[in-house]
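Only one protein chain is missing; all other protein chains are in place.
Up next is subunit A:
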Amino acid sequence: MTVALRILDDGAWVSVNDDRKVSVSELWRFPDPEFCGCDLTDMVVEGFVEVGVDGRTIEVRAYGQCIACGASATTKWLPVGRVVDGSFHDIDRESVLTPTVRE
């Protein structure tokens, strides 16, 4: 089953199968020493840059700012949800997210 993934509204939303699912303004925590010097980056999501799928996992790269140190950058690929039987299920994005290493 194909899944339609796109970024809408000037980067404000990730659309999955023509339904807006993930939005800017969320706070995401993830370890990424390349993003900033914090042990755990605490980033407000300001805009989505790319969306993709790895197996069943929907992943994004997002632009944002670490609210602990103020650094602004674009993230590595981060998981935001899964597609099961054609429908989108949120990953708990209030927990710590683990960046994906893509070849």
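Operating definition for what follows: contacts are C-beta pairs under 8 Å (C-beta built on N, C-alpha and C of every residue); 3 or more make two chains touch, one makes a residue touch a chain; residues count from 1.
Just so we're on the same page, contacts and distances are computed from a predicted model.
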item	value
Per UniProt record, name of the chain withheld from view ["Ferredoxin-nitrite reductase", "Monovalent cation/H+ antiporter subunit D family protein", "Succinate dehydrogenase, cytochrome b556 subunit" or "ABC-type D-xylose/L-arabinose transporter"]	"Ferredoxin-nitrite reductase"
Contact partner of the left-out chain, one of A:A12, A:C38 or A:V53	A:A12
Residues from subunit A at the interface with the omitted partner, ascending	4, 6, 8-13, 15, 17-20, 23-27, 42, 44, 46-47, 65, 67, 70
